[in-house]
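Following: one structure in structure tokens, then a few remarks.
With one protein chain removed, the remaining protein chains of the complex are shown where they sit.
Going by the order they are written in, the chains are A, B and C; count residues from 1 in each one.
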């Protein structure tokens, strides 16, 4: 399990991946004459229709190559809309504090001015602050960028109010669709108040992460904004009023669209809906199981969370010095990838299981977290200091655990086999904890030269 | 490196493997009408021509599904030849002691009577014994089955004499082609005296081993025997004098023939020859490097070996009780697959590097073997007994090395990191030494039932 | 081709510098001199092999692609032991196309082969479960040779002194050919005939009998009677069978047979013009030590952990040598693993559903054709429908070919059509229509032979 909140690691089924390699998709030049690419047009149109039905938006552009580019394209569309209405002064973009870093960065690039909105104690957008800022900037209000369900992992009940406030002041609502996987089949951003959203096909629609890309970040827009989608880069004439292109080719990373198409086609409406429900169910199961041990930072209606759950490490840090990093690295010893760290709230972990995890895997993760909590208690107890703890010394690579002068206060088996693996393979990290500060101070960003290798041997 | 003598683990290049999955090869029924399978016919004919040029035989049958089936088919061809000459009494098959077990087994199945031939002290066929047996059975002599280069890893200089003796007595020479990879481009069994050979395409011609199959064991025969190749199973009428089919379809495991075809096509004549030369060169390099430490059992002309090298563990066993198994299992701790054990000589290891190993890998293997030899010396020295040694306790799985009560006389790092891995990944066996006797006594050959799993958890 | 892309340079692990270094260490000038020192002079060839020049990887693939295109992929309804199947893509990519599975060696070194061994024991268990036997081996080369091996097994372990072996005439022809050919050199006399003969046997007539279930013509027959009477005269019964059919039918084990053999091809392994596929052999506990081929078993490691490994290795033929009764060594591990994974992928319920759907396709086809007035050879079948086509046989076959479909001419008067996992409703319709069009062409009324009209099948 790679339980990355916000980053949604979906299963990448082989049948989804296979068509990417077909010559009819892989061997087409992006500027090949129109009549040679009819297959792509069918695929793209159909995928647009599918995404449009899922999101409730009336038009889709598949041009953006990543979520961040989608955000940028979406804001350009909003800006162009205002300009086309003669409202060139609308340049203020409200963004809640908890937003993903790409949101303000995109607003910046789109020439907007970012005004932050605060969150209340429950993690929800502070409606009062919002109303105030919206009124204050009523005439310059271009947009708000919110994430739904929120980056706090909650379906805010006030979302329609938020949208209404913005609309009342002439602004547009950008809903960051990175969390769309918690909405598919249950609600549609294009229907409950959003004017634009980008989707991360590399999250919700199964394009693999590839170790940091590729991605596809299409945007959906309501009717008003449809004329302002990105232009074809080969047809764009600079003095035009159109939004320019945001990427070099009209359909961005076209050759990986079959992945999302296959996923939707094979799941069907009811499969997609069920996937969403199960993802939320699993997240709530984890939250319930962990809540006696960790503080669940935010919950929504009925004490439930959406598809991800933030656990707060700050109180524990205060108690005994344990860092988010300690938990993340200790999880490696259990064979887990760490959850998302310190986003959206510093000092927290955000856990998202996705619908594809089995119950056994969920339980294994819960077991690991509880075991780690127990180790934290031992630090509190004084059994060992945080520096002496298996937490701070994690991950434990084999060479270290085996070394003949083991000097830790805990045993080697605690280090390497903190829980019974029940026959499962043990994962061994190839190195121990990385020293980031050292690396940033001595920045070395290319391979060691041949002579360095020679010296070594 | 998987240094398996006789079993030749060749590199399986991806380009060789890809065509196997092509629908035009994979989706053809074996009994599809002739005119639908023209592509297969071209492939098969061309591969037959290629193999024929490589081996010097005038006809090839690709029907046998494995080397053993090839042996059987080859002996049937010899038998049919004798019968067609009215020599139905020719049923004696001479087989040297060092032969692979499939040889006598195949002879048995072909209705022949096996008469063993002894080897001299240098491991070569004892020409005297051979002449004697050949004369003695002159009238009943059907064939001899030899392996070339011999299973002792030597190019016997007397091979042409052996063939001549057999031919003089009216017998045919079966040359087991499992070692053909030491001959390709340098000599041809069909030219220097062989009448039939099977080839293991899954050794010499890069079909992967698949964990114990599939294989392809075609036979090549001289002109005399060509009429006696296996029949098409759909055309065989039992009362006929023809050799029957040896497998269910006329071209056996047809869909993996592209692998060997690709290999030959991409190597070309000079590439193939060079591969053979480099394989022999690497084997001799290993032999030279190991000879100060281990006894190289047999060498040929100029003290050189062929493509594999047998090292004798028996003297060491006598000295200190070390078993072949101990070395094989200890090699796992170094990240190596064991060489072939106790074949053809009990108490020995047979090492074959193949041409694809890099020099670094050869050296790494040599280093491991020398390090093991040193550990054996420590047993001789009395540093520890064989039972206490890292040899007998190998392989060391992680759980064992890490366990809190390490009680061995050697250190944990000696157990798990006997040599510096220089950044290479450490391979960890999932289990320790298997108890074969226990398993054979309590034979359990199906998966544990569900209830067993339940009990465990 | 340009030498920067020479495959040989990549395939051969030593660079020219390395080669020179090694030659130097061994005291030779060059590879030629070295080779001549290794090989006897009188066998050293003088000329280069007359092969075509080396091609780059891309070139060779291009040429082979052209060759492959000379094959024409028709839809196959031939059956006869080879059926269309869907390889689950996850198995395709992660097993069939994965060097981690395909490159590895026979798992003699159990400690580093637990995954492979577990996959093989999964295959054995699956075969055992479906055939109704306690024990199955880790694959044989193909169904026909498995049949031949089972004959010698029966010969070996049976108590009969007879040298005669009976073969059901309703076995696949390739099986009959291979078994017959295998019997000859070892002095076994083979009789091919109707299994009904078996119900009335004298003492020790046959040491064994091979029956096929479902038969070559698709018929599913209960052989309980024949088995009882074979046993009565000390003979053993081998059933050649189909794993998919067995998810629905009474198993050979339940029926009282002694050995079951067959192919696991249709469990996700492509047709491949005949192979490779994994054949299986299953039998009773008491014969386990006589089973040919490899057998994976569970044992324990030194610390008592469950550990899989090849069982009874001392029994392997390289030790038994001339006392060996089978020469099988390399088998079909990779394909057995795929078939085992196919079963695990679908699970027992999934396999059964596939079988049911295959059976209903056959039923639908049979019904459609039967209603046109064609009689069926048997009304009890699993996937294969055999039709009395008499004088029309050749015409039906050819018409189907024109539509890129391969039917099977069973004999001059019969056509067989096999359904499988990949058959679509459209195809059933197309075949039925083909018969319909022909029957319209036939003047006169339909001959409805009531006796053989389609009725309930198993």
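In this text, contacts are C-beta pairs under 8 Å (C-beta built on N, C-alpha and C of every residue); 3 or more make two chains touch, one makes a residue touch a chain.
Worth saying up front: this structure is predicted, and the values here are computed from it rather than measured.
Chemist: Of the residues A:147, A:181, A:204 or A:253, which one touches the chain left out of the display?
Modeler: The missing chain is touched by A:253.
Chemist: I'm checking contacts with the chain that's been left out. Which of A:61, A:181, A:284 or A:389 qualifies?
Modeler: Missing-chain contact among the listed residues: A:284.
Chemist: Given the contact definition stated above, which residue among A:170, A:208 or A:347 touches the chain not shown here?
Modeler: A:208
Chemist: Residues of chain B in contact with the chain that isn't shown?
Modeler: Chain B touches the missing chain through residues 13-15, 17-18, 423.
Chemist: When the complex is taken as a whole, what residues of chain C touch the one chain not shown?
Modeler: Residues of chain C in contact with the hidden chain: 2, 4-5, 57-58, 61, 86, 88-89, 93-94, 97, 99, 346, 349-350, 353-354, 357, 422.
Going forward, only the chains that are shown with their structure count from here on.
Chemist: Of the chains shown, whose Cα mean is nearest the mean of all protein Cα atoms?
Modeler: Central chain is C.
Chemist: Taking CA centroids for every chain, report which one is farthest away from chain A.
Modeler: Centre of mass proxy via C-alpha means gives B as farthest from chain A.
Chemist: With chain centres taken as the means of their Cα atoms, state the distance from chain A to chain C in Å.
Modeler: Centres of chain A and chain C (C-alpha means) sit 49 Å apart.
Chemist: Multi-chain contacts in chain B: which residues touch at least two other chains?
Modeler: Residue numbers touching two or more other chains: 399, 430.
Chemist: I need the residues of chain C touching at least two other chains; which ones are they?
Modeler: 92, 306
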